[in-house]
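One structure, as structure tokens, below. Some questions next.
A single protein chain has been omitted from the complex, and every remaining protein chain is retained in its original position.
Chain nomenclature is as follows: A, B, C, D and E, assigned in order of appearance, with residue numbering initiated at 1 for each chain independently.
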Amino acid sequence: MIEISYVDTLWVLIASSLVFIMHLGFATLESGFTRSKNTVSIIMKNLSTVIVGSLVFFIIGFSIAFSGDGALIGGVNLAFMNGITSAPWGDLALPSNVFFLFQMMFAATAATIVSGAVAERIKFTAYLVICALLVAFIYPTIAHWIWGGGWLAERGFLDFAGSTVVHSVGGWAALASAFVLGPRIGKFSHDGKPLAIAGHDIGLATIGLFLLWVGWFGFNAGSELAVNEMLGTIATTTYLSAVGGGFSALLLTWKRNGKPDTGMTMNGILAGLVAITAPCAFVTPLWAMLIGLVAGVIVVYAVDIIESRFKIDDPVGAISVHGINGLWGTLAVGLFASESGLLTTGSVSQLATQALGAGATFLLVFPLSLIIAYGIDKSMGLRVSETIELRGLDTTEFGADAYPEFVRE
Amino acid sequence: MIEISYVDTLWVLIASSLVFIMHLGFATLESGFTRSKNTVSIIMKNLSTVIVGSLVFFIIGFSIAFSGDGALIGGVNLAFMNGITSAPWGDLALPSNVFFLFQMMFAATAATIVSGAVAERIKFTAYLVICALLVAFIYPTIAHWIWGGGWLAERGFLDFAGSTVVHSVGGWAALASAFVLGPRIGKFSHDGKPLAIAGHDIGLATIGLFLLWVGWFGFNAGSELAVNEMLGTIATTTYLSAVGGGFSALLLTWKRNGKPDTGMTMNGILAGLVAITAPCAFVTPLWAMLIGLVAGVIVVYAVDIIESRFKIDDPVGAISVHGINGLWGTLAVGLFASESGLLTTGSVSQLATQALGAGATFLLVFPLSLIIAYGIDKSMGLRVSETIELRGLDTTEFGADAYPEFVRE
Amino acid sequence: MIEISYVDTLWVLIASSLVFIMHLGFATLESGFTRSKNTVSIIMKNLSTVIVGSLVFFIIGFSIAFSGDGALIGGVNLAFMNGITSAPWGDLALPSNVFFLFQMMFAATAATIVSGAVAERIKFTAYLVICALLVAFIYPTIAHWIWGGGWLAERGFLDFAGSTVVHSVGGWAALASAFVLGPRIGKFSHDGKPLAIAGHDIGLATIGLFLLWVGWFGFNAGSELAVNEMLGTIATTTYLSAVGGGFSALLLTWKRNGKPDTGMTMNGILAGLVAITAPCAFVTPLWAMLIGLVAGVIVVYAVDIIESRFKIDDPVGAISVHGINGLWGTLAVGLFASESGLLTTGSVSQLATQALGAGATFLLVFPLSLIIAYGIDKSMGLRVSETIELRGLDTTEFGADAYPEFVRE
Amino acid sequence: MKKIEAVIRPERLDHVKGALEEMGCLGMTVTEVRGRGSQGGIERQWRGRKYRVDLLPKIKLCIVIEEKQVKAVVDTILESAYTGEIGDGKIFISSVEQVIRVRTKEEEGSHNE
Amino acid sequence: MKKIEAVIRPERLDHVKGALEEMGCLGMTVTEVRGRGSQGGIERQWRGRKYRVDLLPKIKLCIVIEEKQVKAVVDTILESAYTGEIGDGKIFISSVEQVIRVRTKEEEGSHNE
Partner (left out) sequence: MKKIEAVIRPERLDHVKGALEEMGCLGMTVTEVRGRGSQGGIERQWRGRKYRVDLLPKIKLCIVIEEKQVKAVVDTILESAYTGEIGDGKIFISSVEQVIRVRTKEEEGSHNE
């Protein structure tokens, strides 16, 4: 049996904390980017993503992702943390329960991506169902394919920390849900032009942005699941890609609109982080910077196209940031990976595998999420009534105000 | 002499940072849960808890807790960090000053618990006195009993990270102080029914909740004071209990009120964290989940009963979260500890010891805190005047507004 | 070749994350301390400090600071991370890219200090230029002198974590920029008396304060660039000095004004942290406490004098906190360092060296920053128009409101 | 000149504003207020306890116009602010003696020049 | 119909509201305002420096009622808003020509139907 490495144990525990704090990042970013009448609703969605997501992942999700050696899906024998002790996890010099903890933190982030895209109009109960299904079954299935020894792992598909497994999965589920939900009242003018619906607090969004950014060190470097020479590479590529994404999005929006734009700069940074998530361990710092620069450009156009062309309303840009840039990052492995990239080695096979894996993920997650969203819509109802939406979800669904004071009484 | 372990050193230093950030968690949670006219007051209480609490713990508190081998109280020879160097602390492979730092962070959290319960009506100077006495003498005494080799340690009382030492001590001091202070103006209707006094910012409270949650990894897993196979267990039980507490409080309030409730879900999560603090290293994940689920139920009823039956006004629920659930967690060790719990081994002796320790703690802390509160009341005054309370403590005691702008000038 | 230490690697990576989160600390502290009409502007400055600062440090700054062995300036051969791999950095058991990452986080903090002092009236483009020049050339030059093997390092100048390199550099650049900019409209009465211009959110400032405080563990203890017996000393002195600074500033303002003051208590804590940054590894806890206590007094008077005597408007107190207390901390090494301080060893030579280094730094940074500020003023313009300043920079320069809602629509 | 003060539901503001715009009534001053009327208040919860809020968020529109336009404006507001549920709001009409535009320093007789 | 506008201390709002409720006066519109009167302003401090704030937070109640009820309402406000210290506030009374309820589109003569 492998001996536990204490330094690895410590790192993965700390990385779990860093990933965990991303939930606060999502909660504050999404709250800041939406209207105050829906703040309690956003926060309750984020809180229950953590609660319900963790619960179902504990019950069944982890087992589906990481037990057994099926090509398509894992088994049930690790359900309820059955057999997960402080003994090493497989070949890792890491206690199994530390591995479990890290994975549990990861799992819930996929669902939280959806919460941003469906904000300000989804029923709380409907969201709970989507979240539970996503974290219990859909995310674990893809995780099994890619990280759990499934068919994509077999084929050499590379997704270091989850551009596909976490971000694209969350992004495509967000796309499907936002599509079925339809846009918020007032999002499109009568002639179908997208209108801006400003959020309510840039400071809150800033807190979110920085917490997500710092959490990404845990997300990406933590995915090494050990402390070794790779950590510095991963952390540096991660950071530089974020810088690149912020830089190009800042400049591009400035050029397009005549003024620099805070929200889009934030989206650019996040796009850079999502894009580097798959290739962070495989590329050089310079390629990382390029991946980020491209991500920042992609996100600016993607946000626009998704609204203007596809008439899909995504209040925080989750589909563009996580879905599209998750895809970009996944392909970027095939382009720039030092040992297998098209531009670095001239070989196209890695890129093909990456495209296959990204495509397969889309083909599983998107239709399934559509079915779930439609199913909920037809049964319990997916969207709140017009009156509730206009009044805000906080007072209606939760009987609460995020800022309950009128007078400083 | 034991050799210093660098990985242990690193971990306890990081855990100290995590515990430290809990002070920001308390500051924001308490601010969000109270009215904006008292926000500066809350923040000043939290800031000075850290400042004054650390100062008195440095001067005398640490020595009382951890020097000498008296059954009831430590000595004074470690006052002012006298002799605390980077040499190992006792049997630990840890520099003494790192041990000291971690303990200093812990100590101030006990006082901070009080600050929530006495919010919106206590005099700043009165709070400073309570805080100083609590961190200089009361907390160190209990810490000595249980962690410093005192009589409860001798008897095998188990409180891994402080359900009793930190949380019940803070909770009972909060209970005594809130009792002597009396309720805020407007808390009870003319016929004595408790009324809700809404806070002012759910987003701020959310920041607090998540920071406390992540800080708890440092609090509980840091209390191992080393990196070893236990860390994964501790972190996992801690996390799952929080999930359990949030889940049951969410569902229970939903059922009782017809709508899910953000504030109580947060209280439920914190209750789960407090309850698992004593047993986190001794129980299995499943028991941890159960401890949390029960904690979430306890907190819902405790908050209600303390207000409705005992007419005590606790603006943030500190007594229920920390006092009552600290007690529950302490007893839970006696019920579920793998090696000595009643339900796991059939032996009742651990449970008896736990009850004894919890009872003794209450019997020391509660009367002493009552005496202190009454003493302050009779001498310098405990509570602000009615006018000050109505106008808010910020402008009156601090000459400041938390949100000084009227117009965005 | 030295073997990489995994525990050192891990620590410096985590310390980098802690230093990184200080950028959120600066953003929130500065936002809270200024008016809401300039919040987007503050946040954009902080975001682009990270983006642009990191970019230019990646391109050239790092190389200037840490390559070659020139007495005055480094070379260009490490530009674009050229040759920075996971091989050990010099004598350190640390991957070069981890060392690079840590230094990159540091570099941007110097620029961010300026952003507070020039808030509410500087042009965004002007700030970008100052930030880029500071992080690309000025900061790296001083870093080379002191940490990169330059002439001050040769002479035994001691600045453990950057009281001079980071804080004084930032502070003197802030002084020059604020001087050239001139005060905000309304800062001085017609007869030249300084008036208070209140900020807009104490809660936001509190978040900033605590994040900076916790980040300082990474800043100071991380500068050891290894895990060893020193960490506990560094962390403890750092913490105690902050406590001292907060304590004396709290009491002093309370005595001067009749009421305790939140903002100045925060400035006191930060002053304590800045002051201990140079001596943290060289002094005992008791001296650290004293250094902090003095820093808290210095900051109270410095803030007053800079406004009243020099008529310089520094909205957040950056010059006093970072500049003046950076100087105090640098001299404090010469006074209290266990092995070379005047009061501890009777020898004056260390103090003389410290004074020399601090003076030389001032003589480079201040005039250069003056020239830059004047140059910008004459060419592209340094300050926004009066109308823009009155309306706020957010709507004018960025076409955005930090709190875009009127009605909770 | 007459002053029309209309207290309406916040969520109807966009609609009312649009309707007024269509009929060419542009000038207005809007205030965020709280109001109580026959609508008895609503229930909220806070940390698990329910409570009544009797002052509900409303929007007050203030429109100063010539007398002859009053009826049209009032009708438009009545139409566009209406939901039929308690809490739809009230309109108060009073007299204004003088209206002066700061930019031109001229007195106005008509609000839409 | 008459319009009573009362500027009072924020901390008296609950009390005034309660007193009006007892006498059956329910309808009102409340606005958060800042005011200056003979109360010269108050001192605050910011990062150690004192400064004067001359516009102090106040609450404006606006109550539109029939003429015959004016005295009773004004007396109730005078009573319940009173503390005796500078800054207690002022009451302004003016005329309203028409009151229309949006929900019913009917003109009102009496504010408590």
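By definition in this document, contacts are C-beta pairs under 8 Å (C-beta built on N, C-alpha and C of every residue); 3 or more make two chains touch, one makes a residue touch a chain.
All of these numbers come straight from a predicted model, not from anything done at the bench.
Touch with the chain that is not drawn comes from one residue among C:V114, C:L212 or C:A400, which is C:A400.
Across the interface with the omitted chain, chain C contributes residues 186, 387, 390-392, 395, 398-401, 404, 406. In the full complex, chain E contacts the hidden chain through residues 2, 6-8, 31-38, 54-55, 58, 60, 74, 77-78, 81-82, 84-95.
Against the chain not shown here, chain D presents residues 1, 3, 17, 26-32, 64, 94-103, 105, 108, 113.
Following the convention adopted for this analysis, only the chains that are shown with their structure count from here on.
Between chain B and chain E, the least number of touch steps comes to 1.
Counting the residue numbers that touch the partner chain, chain D and chain E have less than half of them in common. Averaging Cα atoms per chain gives one point for each, and the point farthest from that of chain A is the centre of E. Note: Cα superposition of chain B onto chain C, rotation of 120 degrees, nearest 5.
Computed centre separation for the pair chain B/chain D is 49 angstrom, with centres defined by C-alpha atoms.
Centres computed as Cα averages put chain B at a distance of 34 Å from chain C. Centre-to-centre spacing of chain D and chain E amounts to 19 Å, using the average Cα coordinate of each chain.
Within chain E, contacts with two or more other chains are made by residues 11, 14, 30, 32, 44-46, 50, 57. Residue positions of chain C touching 2 or more other chains: 7, 10, 14, 198-199, 201, 207, 257, 259, 261, 408-409.
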